[in-house]
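Got a structure for you, written out below as structure tokens; questions coming shortly.
The complex is shown incomplete by one protein chain, all other protein chains being positioned as in the whole.
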Amino acid sequence: MSANKLVLHPQRYFSSNSEERKIADHLYHSVKDLPLLCPHGHVDPRLFAENAPFPDPTELLIIPDHYLFRMLYSQGVPMESMGVPRRDGGATEADHRRIWQIVADHMHLFRGTPTGMWLKHELYEVLGVRKRLCRETAMEIYDQISAALAQPENLPRAMFERFNIQVLSTTDSPIDTLAPHQAIRQSGWAGRIIPAFRPDNVTDLMAADWRQNIDRLSELSGEECTSYRGYIRALEKRRAFFKTMGATSTDHGVLTPFTVELSEAKAAALFTKALQGQADAEDSRLFTGHMLMEMARMSVEDGLTMQIHPGVLRNHNEAIFAKFGPDKGCDIPIAVDFTHDLKPLLNRFGNEPGLTLVIFTIDETTYSRELAPLAGHYPAMKLGPAWWFLDSREAMLRFRRTTTETAGFYNTVGFIDDTRAFPSIPARHDLARRLDCRYLAELTAEHVIDLDEAEELAVDLAYNLAKKNYKF
Amino acid sequence: MSANKLVLHPQRYFSSNSEERKIADHLYHSVKDLPLLCPHGHVDPRLFAENAPFPDPTELLIIPDHYLFRMLYSQGVPMESMGVPRRDGGATEADHRRIWQIVADHMHLFRGTPTGMWLKHELYEVLGVRKRLCRETAMEIYDQISAALAQPENLPRAMFERFNIQVLSTTDSPIDTLAPHQAIRQSGWAGRIIPAFRPDNVTDLMAADWRQNIDRLSELSGEECTSYRGYIRALEKRRAFFKTMGATSTDHGVLTPFTVELSEAKAAALFTKALQGQADAEDSRLFTGHMLMEMARMSVEDGLTMQIHPGVLRNHNEAIFAKFGPDKGCDIPIAVDFTHDLKPLLNRFGNEPGLTLVIFTIDETTYSRELAPLAGHYPAMKLGPAWWFLDSREAMLRFRRTTTETAGFYNTVGFIDDTRAFPSIPARHDLARRLDCRYLAELTAEHVIDLDEAEELAVDLAYNLAKKNYKF
Partner (left out) sequence: MSANKLVLHPQRYFSSNSEERKIADHLYHSVKDLPLLCPHGHVDPRLFAENAPFPDPTELLIIPDHYLFRMLYSQGVPMESMGVPRRDGGATEADHRRIWQIVADHMHLFRGTPTGMWLKHELYEVLGVRKRLCRETAMEIYDQISAALAQPENLPRAMFERFNIQVLSTTDSPIDTLAPHQAIRQSGWAGRIIPAFRPDNVTDLMAADWRQNIDRLSELSGEECTSYRGYIRALEKRRAFFKTMGATSTDHGVLTPFTVELSEAKAAALFTKALQGQADAEDSRLFTGHMLMEMARMSVEDGLTMQIHPGVLRNHNEAIFAKFGPDKGCDIPIAVDFTHDLKPLLNRFGNEPGLTLVIFTIDETTYSRELAPLAGHYPAMKLGPAWWFLDSREAMLRFRRTTTETAGFYNTVGFIDDTRAFPSIPARHDLARRLDCRYLAELTAEHVIDLDEAEELAVDLAYNLAKKNYKF
């Protein structure tokens, strides 16, 4: 490697065509400092309730990021050596310097990946590092970051302000008390950190601990969930509570976007069967499909924006799941059929002007075939941005290329970072803003749109659409 | 917005790379004035039989274009306010100026969409408008167009000639008398407007009014369609009649491209069951699959080019269908399996040198996986161009990128506008010609083909391939 100098080119990720680059740069400068709206993510709210210094670089940048250890694992680096905690409490690497070194030794794996781009941004922009992370520089950079983390400007709340975050939504279970959110409010700190209502662990009959979760739901809601009606009332009450805590949206992670309208009697029978521990996979599928309908009904009533994140087969690698638990990089997408699966829900609620239904996918084949045609017709439906593996430079461009012509820009909802790695937030938004500006610059240079239209769109995509669709 | 000036850049839609742009421009100038061949579309032939002035701008540009009101509806604009007629005769907006204003207010929705590109072309090139359509300019432009429509050069036949249309094929049912086509012939006007034979409403057992359609088929053909044999003879006779009226092709809109060879006894039994009102969905599926085979057989015999347009779930939004009827922007594509579904038909007729079978899709995933490999092997099979939602700037490029390497250019059939909006015809052909020239320019600049090859291809794609494959 050359001088091991870390350089972030100011015009990175724009087209190398000089005409397009110039326009992209112009557009980017009009949006790069807009506040960040984070309508959906997985940052732990306790971070801001406690506002303690980040312990060390590994804790800050490596441990919460399964994108990182996933790639190293794929090249034969054991999970244990990266400090991933074992379910059985068995030994894993505890020396954070050693973990940092291992990651540094493998930085070449991230060439051309979003993880690589985000990490460079975090090191350079957030933490002031000016050398490339690699075998030789690992310890020097570790020390530099350690020192930085001791500074007040790197406390979680200070970072939040430094990142210019206007709203940050976490994702929370109905049986969560939202204690950290309450603590933040009571602290007097003005940072707007709100919950999102994600009921999968009480609506998916196959969820781990479903039965206990239902008891907890009864307890927290004050509604007896021994009947289907009580269960529905409990969910309604928890949604109302989440709204009082600032929530503006719900989220639903489902294997497929299958929806179905069951009679109350049928739904109640499935629920009772599940309470008795006798529900099978097909019961669960039907009940989940029915509960998506119920959730849409509640959203029509209470105005919470509804998000559906389907199409991921979780914990594909059973040995890793058994040893390390969920969210370890072994969730694999599957093909999805939105046209048929969403038909019942869209027929019942898709024409509702008050509903905002945001659909995500990791199956790109559905962009031009299904999602853009659906979003370009149903008033309630909007397209979530390129998600998860597709939240990346090439894939975000493909998202625009395959959805804009049929759904337009205005049936999309802006950028959503969906991250659990807090310091990656500005990096992710910056990448998305750069890519949208690049796409708009291309349309402008090719005389598809005029410059003033591109200027308006740049701000809409970076800020206004998220604000509107998530009711911030 | 700046000065609200409408500018159509002469090099729009070409690459912004100067080398490619220059070649694209050179190629485009060699094809832009070639006559238009329109082998498949939905323009109403009565337009030319009557040759009455277009009543007003809204009637000309908005009402026949479900692309337009589809997008506005997706953003919460009621169908009624756009003047879409209700099935029950209930109230809808009757003031065409007000409808025009609503559309103008929402022009930003069409940024980056083909609808936006076509509309700009129509306004500028066909109607002489020089201001951008928007809230402020709506009424001024309405008046300008109204005045223009009163001029003789904007009568339908004059437009047809002005557009330099060499052949325009409509799409017609076997139970249509083709009276407007006859009237056009008898009028002595030389415009070549021909029918295409589209028998879906008598071959799909589930079609609305199928039973009455069969009676009408008996009547028009003089063959008793009370038996399967009579029905087949009736179809053969209607095809023969269409040929005398100039038809060179048939068209088949089917949910899937499933084909199957049934025995005559089996087919006859299904037909009888349907006559008795007892056919179910599976019967219909089998019969439709069998009738595609029969239609291919007839095409081998009578030489009509056969088109299949599969993969669209019609009227996905049942409330809209109930209130406003079909073709209201709520048809949604589904995934298609050509490899298996077309196998029986291609095995029986795909090696026939006399057959031309043109396959369309809106499921892009099949381009490189199925359609290009099939068209690159079977002599009878050709690829229709990017269709419907894919008839757009980005998607046309993807069509070439994913089909050319395996099927070559010469297994495609040129551009097909498939429009019901008459004034959009030159806009659509112009966009397609620009994009093909752009793609050829890219291949030339990257030294994949030589300039003389690109020049020959440009003319073949713009004109010769349609002429050959549709036997004009």
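Labels A and B are assigned to the chains in the order they are written; within every chain, residues are numbered from 1.
By definition in this document, contacts are C-beta pairs under 8 Å (C-beta built on N, C-alpha and C of every residue); 3 or more make two chains touch, one makes a residue touch a chain.
Bear in mind the structure is a predicted one, so any value in this text is a computation, not a measurement.
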(message) Using the document's definition of touch, tell me which of A:I362, A:A380 or A:L465 contacts the absent chain.
(response) A:I362
(message) Tell me which of A:F110, A:W210, A:F271 or A:Y439 is the one touching the absent chain.
(response) A:F110
(message) For the chain left out of this view, which of B:Q151, B:T177, B:Q212 or B:N351 touches it?
(response) B:N351
(request) Can you work out which residue in A:L34, A:A148, A:M245 or A:I320 touches the chain that's missing from view? (result) A:I320
(request) Using the touch definition up top, pick the residue from A:L37, A:M71, A:V84 or A:V103 that touches the left-out chain. (result) A:M71
(request) Could you please point out the chain B residues that touch the chain left off the display? (result) 17, 19-20, 335, 337, 339-340, 343, 346-347, 350-351, 353, 365, 368-370, 372-379, 381, 401-402, 404-411, 442-443, 445-450, 452-453, 456-457
(message) If the hidden chain were put back, which residues of chain A would touch it?
(response) 1-2, 7-9, 11-17, 70-71, 73-76, 108-114, 117, 313, 316-320, 329-335, 362-365, 389-390, 392-395, 398
